[in-house]
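Every protein chain of the complex appears in place save one, which is left out.
Chain nomenclature is as follows: A, B and C, assigned in order of appearance, with residue numbering initiated at 1 for each chain independently.
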Amino acid sequence: MSEITLVEAVRLALARAMEEDETVLLLGEDIGIDGGVFRATDGLIERFGERRVMDTPLSESLFAGLAVGLGAQGFRPVVEYQFMGFIYPAIDQVVNHAGRLRNRTRGRLTCPMVIRAPYGGGIHAPEHHSESMEALFAHIPGIRVVIPSSPAHAYGLLLAAIRDPDPVVFLEPKRIYRAPKEEIADDGVATPLDQCFTVREGRDVTLITWGAMIIETLAAAETLAAEGVEAEVIDVATLKPLDMATILSSVERTGRCAIIHEAPLSGGVGAEIAAGLANRGLVNLLAPVGRVAGYDTVMPLPRLEIYYMPTQERILRTVRRVLAYA
Amino acid sequence: MSEITLVEAVRLALARAMEEDETVLLLGEDIGIDGGVFRATDGLIERFGERRVMDTPLSESLFAGLAVGLGAQGFRPVVEYQFMGFIYPAIDQVVNHAGRLRNRTRGRLTCPMVIRAPYGGGIHAPEHHSESMEALFAHIPGIRVVIPSSPAHAYGLLLAAIRDPDPVVFLEPKRIYRAPKEEIADDGVATPLDQCFTVREGRDVTLITWGAMIIETLAAAETLAAEGVEAEVIDVATLKPLDMATILSSVERTGRCAIIHEAPLSGGVGAEIAAGLANRGLVNLLAPVGRVAGYDTVMPLPRLEIYYMPTQERILRTVRRVLAYA
Amino acid sequence: MTQVASFTIEHTRYLDLRGRPTQPLPAFAENRDVLIALYKAMVLTRTFDAKAVSLQRTGRLGTYASSLGQEAVPVGVAAAMRAEDVFLPSFREQGGQMLRGVRMVEILLYWGGDERGSDFTGPREDFPICVPVGTHAPHAVGVAHAFQLRGEARVAVCVFGDGATSRGDVYEAMNLAGVQRLPVVFVVNNNQWAISVPRARQTAAETLAQKAVAAGIPGIQVDGNDVIAVRQVVGTAIEQARAGEGPTLVEALTYRLSDHTTADDASRYRDDAEVSARWKEEPITRLRQHLSDGGQWTKTDEETLIGDCSAQVEAAASEYLATPPLPTTSMLDHLYATLPAALAEQRAEVEEATEP
Partner (left out) sequence: MTQVASFTIEHTRYLDLRGRPTQPLPAFAENRDVLIALYKAMVLTRTFDAKAVSLQRTGRLGTYASSLGQEAVPVGVAAAMRAEDVFLPSFREQGGQMLRGVRMVEILLYWGGDERGSDFTGPREDFPICVPVGTHAPHAVGVAHAFQLRGEARVAVCVFGDGATSRGDVYEAMNLAGVQRLPVVFVVNNNQWAISVPRARQTAAETLAQKAVAAGIPGIQVDGNDVIAVRQVVGTAIEQARAGEGPTLVEALTYRLSDHTTADDASRYRDDAEVSARWKEEPITRLRQHLSDGGQWTKTDEETLIGDCSAQVEAAASEYLATPPLPTTSMLDHLYATLPAALAEQRAEVEEATEP
């Protein structure tokens, strides 16, 4: 067992899934000999051959639909969209077909497919390469939206996503692709979907986040701990369907909470969590629900991107407001 | 002045806008001699000619991008997507271009375009013809999302949308295309965007909705009134950017509220409203924020669609719970 | 300037407008039973369409897309397929679905607004009707890719309209099929109209078959009102695909004699004279003429057939009308393989809201 990065964990999960189930296939741009622009599929074409690791033409509208056809035929295609900024042509197929093929045929045809894409900012990437648009998918019926926040979760959740009999959009926080590292036993054990994870326990305030923002959120929790405030930190992991139960039970104990995400504030997945609290958790709320998010604007080009993304300081500012409320 | 329907009001606004500004153009499938499948553009090709009312090939990916090009050149294209179920190929252009052309060129090039589409259920339409996916657009930076709830608003808001210098997604609730009717003076007066409308005043509870659900919501308010409960009803109208101020000030008075929409519950625009309340309105909330929405599933085919959409009964059930809470 | 590539598009027809052979018929067409089966399938389709339209007109069916005048396309295509092939229709190929074993009651259920209509008892791997125009072309390519991966001698057959050829995803699908030499056949049912948009406004291309050139695959035109030609040309394409020789695009030239759907009024945008003229080309009369010219079809045969078709269609309609609705909770029960815990509450709400 050695320490590996998140992107290596993705690769490990892909290899494991392909090893154990020959219906698992990879499709996407530059995933073959190039190993993907982030090397998530490095070495897989050598290991599993061109039949199972297919470089596609540059046709983003097509991929998701191609996966629907393969899925209906019993394959488990895993499609890589090179960056989330190029995933939007998939939405038509995801809404109109992938998310409903099982329902509309009463289970006669199904779509056990995974759409993978790196997402999020913070790596000084070119225009259109840093967005977080997970909320667009989290509203679509019939699919799952899953985001890992660590190498171990990337491994376990991706295995679960591939084995899941329904379509999963699996978004990888590229800012933490290469660090931190984590020890992973390549044991083929999946991490459960549809479930939030409490990554830090605390009694004073609940911080809810996912993806790369786990780093700043945990850092903020440490800062608070030094001040004697114990923050509970929840990694949402599966954004759809959303495990409100875990969130509600935490807030029931802490009475206070803040939600942190990179995506634009309005209509982000944080809104759904806050709405769930406003409905089923109101009785426990001792303070307004804080949200720290990207602003409702286009992700700026690299020179300003750090001013767009939630920082530890911004998180602390909001959490302190939430804590101070009486 | 005579009573007209919502779809006639759309047509009236289009004609008025085309009359007063020759840069206004219509594009879409079957909008010419056929007048659009709902007749929204009936007679406009005869009046304004083929140059300004253009039947396009069946290319939904293209339309939004075509409008970006026309918009950058100073035209004001109004693009009809025949049904919201076919609008998804536009999302790529809306996220990656329309919503950001002004920002990325610092205002050198702009996109004064409108995307129109009928949306929503309740007319027993075929598969893919009844969805409400406004939330997908309401999360996209740089655009507006506007939904009228009456003929007068359709007229006024569409004029405002066309005159607005930025892209607007204008969704028309087709269930109320033909009824009720309303008197409209074709006076060219726009209805302000970025603003909610209080369509009924009341002190006991705030009901927040948009589009065709205004009918069931107002009916529920009447039922409640008969029982001595005065509901305030807010028509959101512009879903993005969202006028939380009006909503907050209403809930400040009533202390209780329910949000009603046809779209699936999770991640619907109702979530953002509830989140705003959980944050800025918490102090005033005397009861959990109720949400009455479509279920998190695919809109059923016509035989079950009435069981999917919020009814007056479902609204009343939730509102009564909200009222009963102490 | 040097010429670096050249292409031609060919057109095939076997029967002229009066049913007389214009060239030697393909072997299958020498077999009376085969031709009569094709004829019957077309007549059944037309009978079914008429009934569906009348059910719609009387409020007992939702919007419906008739295939009046175009029966030779779906019937010819389905007849050219093997049972183990996979059919991916658009929304106007009921004639082909029926021939492949989809029950008429299922088709009625679908258009009547009941999801069970897409849960065929018949060809279980065939795709359901596809409403978003052209979005099933990528599925066909995925299905064909599955066949290729498994080394199966099966073919995916995808039918779409002239309008669909303007959709980028149809092009993307054909292009990938070309790169991978997939066992898929694309058939354009070119009925000259996409609702109110005439073929000429859909594209400047002289033929729709030439859309194939962009994908580097063969494109060919066929008289879509000549069921012998459709079956022959599509059949050859299918067998080539089966043999590993890659995909083909077939453009079948026909004409939509009906409104676009029951929700449409074609008289708003189309001359009656044009429609009348096109009635002379429709496929059923043409084949009947051919059969009776050869002494293979009598008035009695015709009467028997009409009676048979009506009886079958009426029985299907009765079964459809007698089908009780789905339970309301079914709207959540088939969304995922297992209902996620997060949806349990909503399911309970559906039940609660619909309690009598």
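Everything below uses one rule, namely that a contact is a pair of C-beta atoms (placed from the backbone, for glycine too) under 8 Å apart; a residue touches a chain by one contact, two chains touch by 3 or more.
These numbers come from a predicted model, not from an experiment.
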- Partners of the unshown chain among those that are drawn: A, B, C
- Task: Determine which one of C:L25, C:A153, C:V179 or C:A353 touches the chain that has been left out.
- Result: C:V179
- Message: Considering the complete complex, identify which of A:T198, A:T223, A:S249 or A:T311 is in touch with the unshown chain.
- Response: A:T311
- Sole residue of C:Q148, C:T207, C:N225 or C:T248 that reaches the chain not shown, by the stated touch rule: C:T207
- Message: Tell me which of C:I9, C:A263, C:L339 or C:A353 is the one touching the absent chain.
- Response: C:I9
- So that we can see where the missing chain sits, which residues of subunit A does it touch? 29-30, 32-35, 37, 55, 57-62, 85-86, 89, 124-129, 265, 295-298, 300-305, 307-308, 311, 313-314, 317
- Missing-chain contacts mapped onto subunit C: 1-12, 166-172, 175, 178-179, 181, 201-207, 209-217, 221, 246
- With the missing chain put back, which residues of subunit B would touch it? List them for me. 25, 51, 56-57, 59, 61-62, 64-75, 77, 92-93, 96-97, 102-110, 141-142, 164-166, 194, 241-245
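To be clear about the criterion, only the chains that are shown with their structure count from here on.
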- Query: Measuring from the mean C-alpha position of subunit A to the mean C-alpha position of subunit B, what distance in angstrom results?
  - Reply: 30
- Please work out the Cα centroid separation of subunit A and subunit C, and write it as a whole number of Å. 40
- Going through subunit B residue by residue, note those that touch at least 2 other chains and give them in order. 60-61, 85, 89, 127-128, 296-298
- Message: Give me the residue numbers in subunit C that touch at least two other chains, ranges are fine.
- Response: 115, 132, 168-169, 331, 335, 342-343
